[in-house]
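With one protein chain removed, the remaining protein chains of the complex are shown where they sit.
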Amino acid sequence: MSNSSTSKKSVLWDWLTTVDHKKIGIMYFFGGLFFFTIAGLEAMLMRIQLMFPEMSFLHEQTYNEVLTMHGTTMLFLAAMPLFFAFMNFVVPLQIGARDVAFPFINSLGFWLFLFGGLLLNLSWFTGGAPDAGWTAYAPLSTTSAGHGLDYYIMGLQVSGAGTLMSGINFLVTIVNMRAPGMSMMRMPLFTWTTFVTSMLILFAFPALTVGLLLLMMDRIFGGAFFDVAMGGNVVIYQHLFWIFGHPEVYILILPAFGIFSEVISTFAKKRLFGYSAMVFATMIIGFLGFMVWAHHMFTVGMGPIANAIFAVATMAIAVPTGIKIFNWLLTLWGGRIRFTVANLFALAFIPSFVMGGVTGVQLAMSAADYQFHDTYFVVAHFHYVIIGGSVFGIFSATFYWWPKMFGYRLSESLGRWFFWLFLIGFHLTFFVQHFLGLIGMPRRVASYLDGQGLNEMNFISSMGAFMMAFAFILLVINVFVSRKNTDDVQDPWDGRTLEWATTSPVQEYNFAQTPLVRELDAFWHEKQFGDGRMKAAEPLDDIHMPNGSILPIIITTGLTVASFGVIYSTWSIIILGLLINFGAMFVRSIKEDHGYHIPVSEIKREQGEGK
Amino acid sequence: MSHVDPSAPLEGKPSKATERKLKNEARTQIVSFVFMIFITSTAFLTVASDVIPTHFAIPFILMLAGVQVVMQLYYFMHMNAKGNGWINVMLWSGMFVAALTVAALTVIIGETKF
Amino acid sequence: MADQHAAANQPLPANPEKATLEGRNKYLGFWFFLGGETVLFGSLFGAYLGLRGSTEGAPGPDELFHLDLVFIMTMILLTSSLTSVFAVINLKRGHFKKLLVWMWATVALGAAFLSFEIYEFYEYYHQGLGFTVSAFASSFYTLVGTHGAHVAFGVAWITTLLIRYRKSGITLSNAPKFYTAVLYWHFIDVVWVFIFTVVYLLGVGG
Partner (left out) sequence: MENLSALDPRGPVAEMQFDLIMLSTYVMIFVMVVVFSIYIYVLLRFRERPGDTHIPEQVHGNRALEFIWTTIPILLLLILAIPNVMDTFTLADTSAPTEGEGVEEEEEDVLNVEVHAHQFWWEFIYPDHDINAGQEMYIPTDTRVNVELHASDVIHSFWVPALAGKMDNVPGIENEMWFEAPDEGVYFGKCTEICGASHWLMDFKVIAVDEGTFSVWAENMAEPDPEIVEGEGEVAAQGREVFEGNCINCHAVGDEGGAQGPNMTNYGEREVVAGFLDYTEENLYDWIRDPDALKPDNEMPGFDESAISDDEMDALIEYIGQQRVLD
């Protein structure tokens, strides 16, 4: 029967077994931050190596490993999980839901991400990390010695499975769990971008799964997919990778677009300008995201018709993205703009991202890309869009939602230092790289020769990188020193959306009574035209909650063990891992677990305390 | 709100209308099944018998496959049921991306230039 | 136990698999998952089509494929689609026993299909088509094998459900499980339609 598990377990156990989307969000946050630090350190190692010509700080083999792990970790284990952190924490609140659609799967998704990431990074200690770039093009990847690439394949496979599950979870949550009155066209933009992002995940990740599967077949089971002597074709891998890879970069930017939409409209105190155009543009970007992958392959020899088509399709993405940029500008127009740290990042995003976006359009010109491709011009382009877009979005969200997530506000003054140093460091690092690329510096080079005119700009670039690292340390300090700012955390920014209508920190059931949504920017509407509180859509009643479970960790452990078996081609370990994995799945499927109810009395007591 | 126990067996009967609907459905499904057996056999025969020229056979059996898939999706899997809008969106988007992938991997893998 | 009593009088909902929010979530989520699976198989098909000409002296499609065998396999799988459809109808009718019977029939047909497939691979292997002999071989086994793995997983899944719920009757919690298992099964059939057409029929006739 419904077992009311109010009995208090240990804190650690509580986190290991939690299925609460807010706790999972927080775990994603720290998991992502952990990997961001590692990948950032790797970036610093690269920039030290590149600071002077012909440096021997890193051996070239090590450099290739550091480079590969930097890119892979940043994209799969830092940026995406950090977005997942906010999606998990905020989206159910924004749509007035008590929970996500699949709490168990949500937790499984998190553990898969974490263990996949750890598995990948374990390669450092077992004879060398992957070294073929984050794109792992065959046949370099299929012939690379050692086990580094096997770790790459299995690590990404495990964490990718988690990502796919989370994507489906968000989709169903958003379709099925919206509060009464929250029609699709009243959803906050962050929820919208989460939705479209999840669609991209759903359709992009399977292509990666197959790409990695084929690599695995070739490397471990002697397959001939990419073995030219056996009739293989290496371009197939590139297509599969980029059919995933290009949508992946929009997976990285769309949530940030959502965050900026929230932050900008909140701090301009204005409704988002052109809401429906914004939603529509998001969808178009998502759609076009699947039509342009081959712009990464202009030089691979597809032929002029293919190149021309993909070039034009790629350029088209500038249009919906431009619509968004101008809508943000017009949201600011006529507003009352407050320069909080969250908003500073959002505002800095606009020029930074436009600079990255326009170089993207230059890259999209196939004939010119023959010059740009695989040079530092590309490196500059994507750091501009990724840092100026995704990372600024993450930092903006961090400052914006921190009070909601952790119950205290980050220091604004320390935050400002962090912002300015990071912003200047960022432009210093990457602006010169455009020119480095144009005057002949290819990417993925472990060093460069003296006397080719590349010295000064590389030095400047490294200095900028150190500045970013220093700024980042200020953020970490901020997290620790601001803990006393616990006043004014429920709705510190005069928020517009539903997450600001609940308590801070949020009760495990989110809303004692499901709110009734009457307008876009539901909470703002009630503050302007109602009594400042959400109307309830239902009477106060017992609340049904899912039980925590340790099974996600066990399932994940099983898969990780099996992956080890695959990496070292040891059948006994594969079978052991699969037994654990399927055993735990079996237990899960035969155990009826219908959660428990929080009685009205307890809710009333907690609400009373909340006041 | 009474707490419904989801693991208690459901013991009621379906309503008359549902019964009638199910009966119809069963009939449609048998008919679909027979039809599917028929087109499958046609496809096999098309290839097995050497009389039909290849340039006709290929598009023809591909078309038969398409018909059969749509029947599976809509008659067996009820994708056309009310409230399945998002399901249609997701499945057809998946088909679209799959089609792009297949096209790319058969056409622009460098062996012939386009 | 008062709850259980109350449930006894519950009328049978028209769609028991979608009678609860959990059920609706499962239903929708599972469909979305199938949307993703479509891309997965699309990619495998693409890889196969890109490489199917690369037999490199090892046996190729027209030398290997036995259409009669494939025809039988196709019929088996098609029939299993029908049995699973009947299972669903009985689910909605509230005929638990019949539901179980039709599901067991589905499992049996699935197992039969798998045996044929294993036999088929065994045959090909002995005709010289090892996994490693050519790009065609790798892509063929990977595509058809992934489908086979799906069938095997489906068989195991449905069997688990059948054993677990052998006595429970139809409930609000197991109706969605049976229903999604059946959706999965149909999807396997959909993929097979493409496989027999694109791999086998075009392999022999194209």
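A few comments on the model shown:
For reference, chains read A, B and C in written order, and residue numbers begin at 1 within each chain.
Here is the rule we use: a residue touches a chain if its C-beta (ideal position, glycine included) is under 8 Å from a C-beta of that chain, and two chains touch if they have at least 3 such contacts.
What you see is a predicted model, and the numbers here were worked out from it, not measured in a lab.
Just so you know, the chain we are not showing touches A, B across the whole complex. Screening A:I285, A:L347, A:A380 or A:M457 for touch with the missing chain picks out A:L347. Within the whole complex, the absent chain has one touching residue among A:F326, A:W417, A:F466 or A:F582, and that is A:F326. If you put the hidden chain back, the residue from A:L41, A:M315, A:L516 or A:L578 that touches it is A:M315. In the full complex, subunit A makes contact with the omitted chain through residues 59-61, 64, 131-133, 137, 139-140, 143, 228, 232-235, 268-271, 273-277, 299-301, 303-304, 307-308, 311-312, 315-316, 318-319, 322-323, 325-327, 329-330, 332-339, 347, 350-351, 354-355, 358-359, 361-362, 365-371, 373-375, 438-440, 442-449, 452-453, 528. For subunit B, the residues touching the absent chain in the complete assembly are 110-111, 113.
Here is the rule we go by: only the chains that are shown with their structure count from here on.
Centre-to-centre spacing of subunit B and subunit C amounts to 13 Å, using the average Cα coordinate of each chain. Per-chain Cα centroids separate subunit A from subunit C by 33 Å. Among all residues of subunit C, those that touch two or more other chains are 3, 28, 32, 35-37, 39, 43, 46-47, 50, 173.
The set of subunit B residues that touch two or more partner chains comprises 3, 5-7, 86, 90, 93-94, 97, 101, 104-105, 109.
Taken together, the subunit B residues at the contact with subunit C in this complex read 2-15, 18-19, 22, 25-26, 29-30, 33, 36-37, 40-41, 43-44, 46-48, 54, 57-58, 61-62, 64-65, 68-69, 72-73, 76-77, 84, 86-87, 90-91, 93-95, 97-99, 101-106, 109. Contact residues of subunit C toward subunit A in the complex are 3, 21, 24-25, 28-29, 32-33, 35-37, 39-40, 43-44, 46-47, 50-51, 53-56, 131-139, 142, 160-161, 164, 173, 177.
The residues of subunit B lying in touch with subunit A in their complex are 1, 3, 5-7, 86, 90, 93-94, 96-97, 100-101, 104-105, 108-114.
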